[in-house]
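Below is one structure, written out as structure tokens; the observations come after it.
With one protein chain held back, the other chains of the complex are shown just where they sit.
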Amino acid sequence: MLVIDNLTKRYSTGDLAVDNVSLSVPAGQVVGLIGPSGAGKSSLIRCVNRLVEPSGGSIKLNGLDLSRLSRGALGQARRRMGMIFQEYALVDRLTVMENVLSGRLGYVGFWRSYLRRFPQSDIDRAFVVLERVGLLDHIDKRADALSGGQRQRVGIARALVQEPDLLLVDEPTASLDPKTSRQIMRLIVEICAERGLAAIVNIHDVALAQMFVQRIVGLRKGAIVFDGPPDGLTPEALTEIYGAEDWAATISKAQEDDEAETGLPDKTLASA
Amino acid sequence: MSAISRRWTPPPLIANRALRYGVYAGLCLYLLVAFSTIEFNWTRMSEGAARAGNLFAGFLRPDFTSRWDDIEAGLLESLTMTVTSTIVGIILSIPFGIGAARNIAPAPVYAFCRAFIAVARSLQEVIIAIFLVVLFGFGPFAGFLTLAFATIGFLAKLLAEDIEDCDPAPLEAIRATGAGWWQVLAYAILPQVAPRLIGLSLYRVDINFRESAVVGIVGAGGIGATLNTAMDRYEFDSAAAILLIIIGIVLACEYASGFIRAKVQ
Partner (left out) sequence: MPVSLSRDGDRHWKRRTSRAEWLRFAGWLALVMLFIFTWRVMTQDTIWAFVLDAPRQAADIGSRMWPPRWSYMSALWKPLWDTINMATLGTLLAVILAVPVAFLTARNTTPSVVFVRPVALLVIVSSRSINALIWALLLVTILGPGVLAGVIAIALRSVGFIAKLLYEAIEEINIEPVEAIRATGASAPQVLAWGIWPQITPAFAGISVFRWDINIREATVLGLVGAGGIGVNLESSMNTLAWPQVTLILIVILATVIVSEWVSAKIRHALL
């Protein structure tokens, strides 16, 4: 469904952030993107919806070549891709409902959206996603009045209300505590399964990635050095991606933490 | 999932309905009334249109030469007024600023300094200039006093606020060593307020130059007098030249202060 072909990004400073990456993501698959800082994970994700302009290569979403689109057509194509950010990227002074509705801006004209006269169908969609992420009681609260986990769920709702084909997720848990991180990851993966969404999840916590995603792609210096299932991540593979480290000790400690946590009911989501 | 369609409207700015309509109605009413007090004298304005055209044309061919002597004299007065008044103003604003800071000044000193600052800030510079011209005669000396007075009001208030907002911890620490009042000032307060004071002083140089171009209209020296004369004589090209000079100097001031601030930081 998403086919990335020989994607390259060289910044004006000369840095080669993405080095000839080719990747194919079928519908419904959640891909975890791991790698050290500066490996190009963020650049890669932002090249897909052209928040960062690629230097070369092509990106095809359901056959449509995104890299060739004009500004107007790009806006329409972006509606099909929902993005979730590390620092939540919410508009702090707007309410939860307004932040979620901003996901529909690509579908609604300027004046209708400015006067907050969204079509009832969009409002219905918003209520559905807000219920799914468990924030129905908070819709008229200002975004900056929420906790980190709640804010990320608003970010997820905003991406979902677009009814996208693809989720681009940029380090969704980097600003969250470990327990909330797991809840958010669980939520994302469940939603993708429910709706048959493909997703590329940029994640720095390897243990978290292994727990939740179906396929792991490892980047090092802008190039793919690993592509396989989570249990294929042997210490050798990790060394290939990150460099030398006592991987056995690091991973097993994280797994023990998680085993102590399993068994919590889903209702705890609402209190995150 | 609920199948019933739920309505949503954004929460209004003012929750209380009566208050909201009252405020909006009041604002509309005010705007209507205020606008109606403006007299649009169309005949006068159409006459003035020709003059506006001349003024605009003056900007395109500004005349620096025919009145150059007057312009030079006025400019010199403005620049010298700016320098002297800013320096004196900065020096005097320090005692007034310290005296107006609630956390370190005794009550009667505080009251006096605050009152002085309030008067200096509330009256527009031109009004002060008029009085000082009456007292001290025409010329840049009155302008110097006006701007120095205004500078004290401006800087002393901000200095006092800075001192009041000071982090009390270093103050307590220095006091605890047994230091005297002056030492607390020098070691605990001054380092905290000095950077901002420098920035504000540079800003005040800019303001004082612009004001020095204005007080001349009431006789307190500076290029304002030259401008007033040019306008009275309808010599728009000379007036335009003066305005362009003012803009140029303000631009230069801005660059210089940005440069100095970067160096000092």
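The first chain written gets the first letter, and so on, giving A and B; residue counts start at 1 in each chain.
Criterion: contacts are C-beta pairs under 8 Å (C-beta built on N, C-alpha and C of every residue); 3 or more make two chains touch, one makes a residue touch a chain.
Bear in mind that the values here come from a model prediction, so they are computed numbers and not experimental data.
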item	value
Touch with the omitted chain, as defined above, among B:123, B:166 or B:185	B:123
Residue, one of B:139, B:170 or B:199, that touches the chain absent here	B:139
Contacting the left-out chain in the complete assembly, out of A:3, A:94, A:136 or A:174	A:94
Hidden partner chain, touching residue among A:77, A:130 or A:176	A:77
Missing-partner contacts on chain A, residue numbers	49, 51, 75-79, 81-83, 85, 87-94, 102-107, 110, 113-114, 155, 158, 162, 168
Residue numbers in chain B that touch the chain omitted from display	34-35, 37-41, 44-45, 48-49, 51-52, 55, 76-77, 79-81, 83-84, 87, 118-119, 122-124, 126-127, 130, 134-137, 139-141, 144, 210-211, 213-214, 217-218, 224, 227-228, 231, 234, 239, 243, 246-247, 250-251, 254
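One rule holds for everything that comes next: only the chains that are shown with their structure count from here on.
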item	value
Of chain B, residues touching chain A in the complex	1-2, 5-11
Of all residues in chain A, those that touch chain B in their complex	95, 97-98, 116, 120, 123-124, 126-128, 131, 139-140
